[in-house]
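Missing here: one protein chain of the complex. Every other protein chain is in place.
Just so it is clear, A, B and C label the chains in written order, and each chain counts residues from 1 on its own.
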Amino acid sequence: MPSKAAASQHVHDEDPAAAHRQLVNRLRRIEGQVRGIARMLEQDEYCIDTLTQISAASGALQGVALALLEDHMRHCLAEAVRIGGVVEEAKIKEASDAIARLVRS
Amino acid sequence: MPSKAAASQHVHDEDPAAAHRQLVNRLRRIEGQVRGIARMLEQDEYCIDTLTQISAASGALQGVALALLEDHMRHCLAEAVRIGGVVEEAKIKEASDAIARLVRS
Amino acid sequence: MPSKAAASQHVHDEDPAAAHRQLVNRLRRIEGQVRGIARMLEQDEYCIDTLTQISAASGALQGVALALLEDHMRHCLAEAVRIGGVVEEAKIKEASDAIARLVRS
Partner (left out) sequence: MPSKAAASQHVHDEDPAAAHRQLVNRLRRIEGQVRGIARMLEQDEYCIDTLTQISAASGALQGVALALLEDHMRHCLAEAVRIGGVVEEAKIKEASDAIARLVRS
C-alpha cells in the first residue's frame, strides 16, 4: 500500500492493475451490449429502440477510449517527455493523431 | 421478385431481408472487434494500437446506426407521414431525438 | 392564425417564421463566439480555456443543425413522402447523407 504522501500525489493511479481490470470489464459489457443489439435487429425490434442502444454502446466505447487515453498520457507520454527530443516529439504527434481519429470517429 | 416498375421506385429496397441480414452480420463483426479490444487490453498491447481499434469499432457502430436510421425513415417515418397529424408529428420528433443522441454520442 | 385544432396537431410549428428567426439569432451568437475564440488565441489566453470555448461553439453549431434537420423532416421530407416514388426515395437518401455528414463532422 502506498504511503499517504504518494497517494495524494497520484490519486488516479493508486492501483493501475485494478483500473486496467475495470476497463477490460467495461469492454466485456460493451461486447454484451453489441450482441444484444444484433439480437434486437434479428427479432425486428423497433428501430428507434435499437438506435438508442447503439448510441449507448457508442458512448460507452468512447468512455473506454477516453480512460485509456488519459492512462496513456499519464504513463507512455509522460515518459517520452522525460526522455525528450525526437522521442517526445514522435509520441506527442502519435497521441494527437489518436485523438483526431477518436474525435472524428 | 418485384416487378420492374416497383424495383425502379425502390432502388435501395429490393430485398429488405438481405439488407437486414447484412446489418446483423456487421454487428457480429463489431462484437468480435470489441472482444478483440478487450483481449488487446488484457495482453497489455500498446495503448495507441488499442485506441485505433476502438475508433474503428466506434466508426463501424455509427455506420450501422446510419443504415438503420435510413431504413427507419424509408419505412416507419414515411408511413407515419402518410397517416399524418399527431402520428406524423410524434414520429418526426422521435426520429429527431434519435438523431440528436447519435450526433452527441 | 391557425385554428385550435390545427395548432394542437402541429405543436412545434405554430410560428415557423419565429422559429426561423430564432435559428438565425443562434447563428449570430455562434459567430460572436467564434470571433471571441480568435481573440482569445490572439491574446494568448490559456489553451484549455480556448478549447472549452471551441467545444461550446461546436455544440451550439450542432444544436442549430439538429433543429434545422428536424424542420427539414417536418416540411421538405414529409412533402416528398406525400409525393412518393422517386421523389420520396431521393429526399430520404439526401437526408440520410446529410445526417451522416453531421454525425461524422
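Points worth noting:
In this section, contacts are C-beta pairs under 8 Å (C-beta built on N, C-alpha and C of every residue); 3 or more make two chains touch, one makes a residue touch a chain.
Keep in mind that this is a model prediction, so the values were computed, not measured.
In the full complex, chain C touches the omitted chain through residues 20, 23-24, 27-28, 30-31, 34-35, 37-38, 41-42, 47-48, 50-52, 54-59, 61-62, 64-65, 68-69, 71-72, 76, 94-95, 98, 101-102, 105. One chain is missing from the display, and on chain A it is touched by residues 8-13, 62, 65-66, 69-70, 73-74, 77-78, 81-82, 84-86, 88-89, 92-93, 95-96, 99-100, 102-104.
Note that in this section only the chains that are shown with their structure count from here on.
Between the CA-based centres of chain A and chain B the separation comes to 23 Å, rounded to the whole angstrom. Inter-chain spacing, taken between the CA centroids of chain B and chain C, is 22 Å. Note: centroid distance chain A to chain C, computed from Cα atoms, is 31 Å.
Those residues of chain B in touch with two or more other chains are numbered 62, 65, 69, 95, 102.
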